[in-house]
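This report refers to the structure that appears directly beneath it.
Every protein chain but one is kept in place in this view of the complex.
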């Protein structure tokens, strides 16, 4: 399965049709402010800033109209499969900006900004040389402008300038994936740090022409940190808190958008069998913190720094930095049955702020490797 | 010398015998809470959390019973030597959790949690394919549970689940070192960030089968940051301060557990001769901060990222990141006589928070390389 001709919009949220004015019409109506600034226009987003009609803190407020959803956490296994194709292809991809309310943990409501209702946004998978026809939709019930920046794209703002749209509008752009690797995409309006903190990031994998090594499983994770006006665990509505973001001091640090999302205590752990292998795709949205990504009780057998899957991997790394605005790709072995905990090894983020995922390895004990009997 | 059949317990602290109930008996008496949780049990440490009988801040308090010691700073030269053996071996290793009071700097008392009374804990050194029979002892005068997580181990919690013991108890586990590298070990109870901050981390070196390159010296360092309720330098008892840890804003950042520990102003500098070589083993306990490890007046001739001593090194790196929960291995040359200062190049940690070690290079001036006359 790949993303070809697939609308990645998830099911739970049914926004009304967003096919109103196209972005080009919108910009025309705006008087072409973006293009009239001469040299000023080379600050690509300065015009967009002028279009924000509410304060940053207010943009994070939950209103009676904000849709409620049960879950934003992306399913780590719900991703396109490896590419066996050896010829170029054109993909139709739609990313839908959705502002929703979901719980970070039991009793803690937060207004997430998402791509297609999930955090991280859908994984897009192409082959080097493929073309992507991208549509960005901003639902009419949203409160602010959105756009998208792909690190896999040569072009102003990585698509962001051309995809900036107000609620109820959409925009189209095409790009060729000219270089290989795993790359972040994220909202890049002037308040991009707040939008990414709220969940607006995902990954595009550009496979090298020869494809990737075979593995038994592939898992997809994203880390972002959330800045709120309450302490972690305090019940009630948590509103976005700008001073905490400026101080880079978050309330929550989350794997897939919720506290302990991918564990038995929330949406369930992942499961593999002993002697299988897995590839882990990790994107750090940030907006500010670097993940120190470590599998407790295991090791990264192979690690591709910055998601550069075409370079030679380093082997047996324990804790890999995945910078904000970057990706890591890792291969794992499972020689013993165990529960592996994926954490940010800046451990207060695990122990106090919610960052945890679990992979359960099934199979017979191997006491010559690990014996706790 | 290697660690075979050696009890790594240091001399200064004489705890009474800890051979009471074994961990298995302890868990049985606890009603098997750990195993009865079904899927909940896959959060390996949730049961242990229930056993913490005091608040995190209280766990850091010094009581009349907390043993006083003169020094926790590990001697960087007191480590097992390189392995020349080319056959597998089984090691008996004992790690003893010891909560002690020692000065961070003159007049500043702090309750350290340590392995065997030293920070970082003893360096353990094995060869890929060796087996370790590990005993974890929790002294009866300690105040809380402890355990250990080895990044060199395949198995739940990297041994942590199987070694969680209350004061006065011990636990045994066996593991094989199946992959090479330099890896951290650390306490991994639910409040692991507080325990590591207080000193509970060390390094296990798993040499590749062919061993390591020859050098004239080997030095062992560890960095951890301490969060207290006072300002750096303020005299008196410094108690652990949880809000500072949550904000990742420490009072002290220490090399080997004390301010300027390995300098003439405290326990003495290291000394080498010109034209010798040295290998530096560095473990960052954290729990939260990354070291930007730099030798002032020198350079890392070779650097193995993440302690991956089996990978090809990079050469002539100035400032290497050693993430919390990771290790770096470095090789140094000493072409001129000088005083080299080892620092975290996030320089306020050196200038304001105590992070400094010194290597004194003896020998004749070499004015064609460096001439300050």
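Every chain is named by a letter (A and B) in the order it is written, and numbering of its residues begins at 1.
Heads up, the rule we're going with is that contacts are C-beta pairs under 8 Å (C-beta built on N, C-alpha and C of every residue); 3 or more make two chains touch, one makes a residue touch a chain.
Nothing here was measured: the structure is a model prediction, and the numbers come from that model.
Contact with the undisplayed chain is limited, among A:102, A:173 or A:372, to A:173. For the options A:165, A:226 or A:245, the residue in contact with the chain missing from this view is A:245. Contact between subunit A and the absent chain runs through residues 39-40, 42-44, 149, 151-162, 173-176, 178-181, 183-184, 188, 190-193, 196, 245-248, 286-290, 305-308, 310-311, 321, 323-327.
Touching the omitted chain from subunit B are residues 249, 260, 263-265, 269, 290, 292, 294, 296-299, 301, 314-321, 335-336, 338-341, 345-353, 356, 358, 360, 367-372.
The criterion applied here is as follows: only the chains that are shown with their structure count from here on.
For the pair subunit A and subunit B, the distance between C-alpha centroids works out to 34 Å.
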